[in-house]
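My questions all concern the structure below.
In this view, the complex is presented without one of its protein chains, the others remaining in place.
Residue numbering begins at 1 within each chain, and the chains themselves are lettered A, B and C in the order written.
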C-alpha cells in the first residue's frame, strides 16, 4: 500500500498553484491525486502546465474532485471570493484543508474552526509560507516587549488584489498581543493629508505600498529613545514559499483542529 | 560701515532657532541684530542660550523687533499657527523673509508673493534646508520621467507636529510636474484597512511614519518592470540644515520676489 | 527588402541570452538571424528553448555564425573568459558588437576601441542594461559634487562569477571623475580584520555581498555633516534589462566607434 499522503491542489493554474503542483509532484512523501481550477476544465494537467507525466484531469469543482480523487489534504490557493466556500466544502467532506489564500475574516475563521472540530479534521490557515517572513513576525512580537512603538510598511507589486497584505495583518496582531496592557502613547499631530498616517490595527500603523517591479516585502520598524530596530523580509519569487508549503502538508497529515500561521507548525 | 547683512531670528529659542542663532552668530558675513521668542520675553539671549557674547534682548513680537533692530532679513522658525501672520508682518515692513516653518497653504503663499511684490522685498519659503534632501527631490523629479509609478515614505520622530512633512509634499509636487500628461495606471485593489494605502497627492501616494528615536528620513521608491529605484535621505541632526540656512540668507540678501525651495537658490 | 536590423546573439542559452533571444524575436524592428552557444551545438533553437517558430540552427562558433548568417549586430552575453576573443572576432569581420558580458579590462577596452575604429564599426560595452541602474550612476556622479565622502555596497546572488560587479566599478569610476581634485579625507583607523573596509577604487570603497536568494542590488551611500543620501537600485529579474538591450541595438545600428555605458545612448 502506498504510504504517501494523498494531496490535491485547488487553484492549480494560478501562480502559487502551479508552483505547488510542481513541488508536491516532486516530493517523495506526497502523492498528487487531484486538481481543481475552473480555468482548466476538461483539460489534463500535462496540457495546461507542460509538465510531462502529470496526466491528471482538471476538475471544475472542489466537491466533485474530492469525491472522485479521495485526497487526504486539499491545498487552496484560489481567490478571496471563493476561499471560504471552498474551505467549508473540504472540511465538510472530512478532508483536511491547508489555506494559502488570504481573505478570511474573524467570523469565517471561527466557523471553520468549529466545522473542523465537528468533522474531526485539520485546517491550517497560513498567511505566509516563507520561513523568513515567519521569523520576522516572531522577532517582531519579541521586540515589541522592549519597543512598544512600532509601524509596519509592506510593499508589493501592483497586481496584488488586496491591501494590507495578510502577513502585515498577522504581524500587527502578534505585536498587539505582545503589547497587551501597554497604553498607546498620546501624540498630538495635525494630519493634513487623509491616509498619510496609514491604517491602524489597534496600536500598530500599517502602510501598504504598491508598485510594479516590486515582489513581496515588509519592514517592521521599532523606535525607542535614540535608536531604531528594523526587521525586513524580502520574497523574491514563489520558490521561497515551497519549503513552507511542503512542511505544512506533512505536519498537518493526521492532525486535527485549526492552526493559524506557519510558526505554529515549526 | 559694517558690510555684514543684518539678520534677525524669530522662534529663536526653538530647536531650529537655537541652531540658527549660533550659525548666524558664527558667520563672518552676517550680523545677528534681532531675536524674537515669546518664551524668552524680557531675558537676554546669553541667559536663555548660555552663549557668551550674545547680549541681545529677546523680543516678544516680530513687529516691535523690526522697529527696534532694523534687520534686513528675518528668518522664521516658529509654528504653523504663527508663520503666516509673521511673514505678513515682516514683508509689510519692507524686510525680506526666510521661512523655514511648514504650514503655509497655497492661498497664503500667493498672498505673500503678492505682498513681497508690492513691497519690493524677497521671501524664500524653504521646506527643507538640507542639501541632501534637495538633491533627493531633484533626482526624484528626473527619475519620474522614466518611472511614472512612485510612492513616498517619510519617517520622523513622534514629536513632529504635522503630517505629511513639508519635504514629502514638495517632493510629490515636483514628481507630479514631471508626470504631467502621463495617465495614472488603473489598479484594481480592495482596501480592507482605511488609510493603509497612504494619502494621495495627485498620482503620488505618501506614507508618514512617526516613531520615537527616529530623526528625519524620507524614501522615494520608483517601480518599473523587474526593478526598483530608491532615493533616501537621512537627516541625523539639525547641524545638517545650517549650511543651507546660511546659503539662503546670503542668496536672498538684496533679492526680490518669492523663491520656493532651496534647489532654486543653488 | 527587409528594413529590419539583422541581429545575432552569442551565449544564447545562458540566462541573459535566452531573455535576449525572446526580446529580439518579439521586436518588430529587429530580425533574429544568428545564434551561438557551444552548449547547443547541432540543435535548433526551438528544441533548446521551447519557443515555437525559432527554427534557427545553433552555431558553436561566433566566426562561423557571422559568415553563415550575416548579422549587422552581435549581442554578446557569454563569459568573462571568452568575451574579449569574441569581441575581436565580431569587430574584425566588420560587424558591430554589443557587449553585455563583464570582465573586459582597461587594456582590452582600448584594443577593441582601436579595432572598431580600423574596421569602421561600432562597439557598445554595457555593464548594466537596467535604466534604473543607469539613473543611479548618473545621480551618484551628481551627488558626489556636494558629498565627496561615499561608499558603494553591491549585493548579488551567490552564483555571480566575479566581484565587484561591473556596475559597481562603473559607478565608482563616474564618482571619481566628479571628485577629481578633491583631496581624500585623512581618517586614522585601526583595521583589525583584513578586508572589512572593502576594496578601494581611488577614493571610493566598494563592498560586495554575495548571498543566495538575492538578485542584483546596489546602494551608493553619501555622508555629510548630520546627513546621509542613499541611492539604491534593485533588479528583481532579467526582464528589467530587455528595454535597455533593445534600445542599445537600435541606437548602435549604423553607429561607429566605442560607447561605454547605457547612459551614453539615452
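Criterion: a contact is a pair of C-beta atoms (placed from the backbone, for glycine too) under 8 Å apart; a residue touches a chain by one contact, two chains touch by 3 or more.
Quantities reported herein were computed from a predicted structural model and do not represent experimental measurements.
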Study note, to complete from the structure: The one residue from A:29, A:142 or A:202 touching the chain left out of view is A:142
**Study point:** Contact with the hidden chain (one of C:29, C:47 or C:162)
**Key:** C:162
Point to revise | Given C:3, C:180 or C:196, the one touching the chain that is not displayed | key: C:196
Check your understanding: Which chain B residues would touch the chain omitted from the figure, given the whole complex?
Key -> 213-215, 236, 240
Practice item. Mind listing the chain A residues that contact the chain we can't see here? Key: 130-133, 135-136, 139, 142-143, 146-147, 222, 224-241, 243
Practice item. Quickly run down the residues of chain C that touch the omitted chain. Key: 80, 149-151, 153, 155, 157-164, 169, 185, 187-201, 205-214, 221-228
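To be clear about the criterion, only the chains that are shown with their structure count from here on.
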Exercise for review: Have a look at which chains touch which and call the overall pattern line, ring, star, complete or other.
Suggested key: complete
Check your understanding: Through what angle, between 0 and 180°, must chain A be rotated so its C-alpha atoms fit those of chain C, rounded to a multiple of 5?
Key -> 180
Practice item. Could you tell me between which two chains the number of C-beta pairs in contact is largest? Key: A-B
Review point. Which whole number of Å gives the spacing of the CA centres of chain A and chain C?
Key: 38
Revision key, fill the gap. Per the C-alpha means, the centres of chain A and chain B lie apart by a whole-Å value of 44
Exercise for review: Give the residues of chain B that touch two or more other chains, as numbers and ranges in rising order.
Suggested key: 222, 224-228
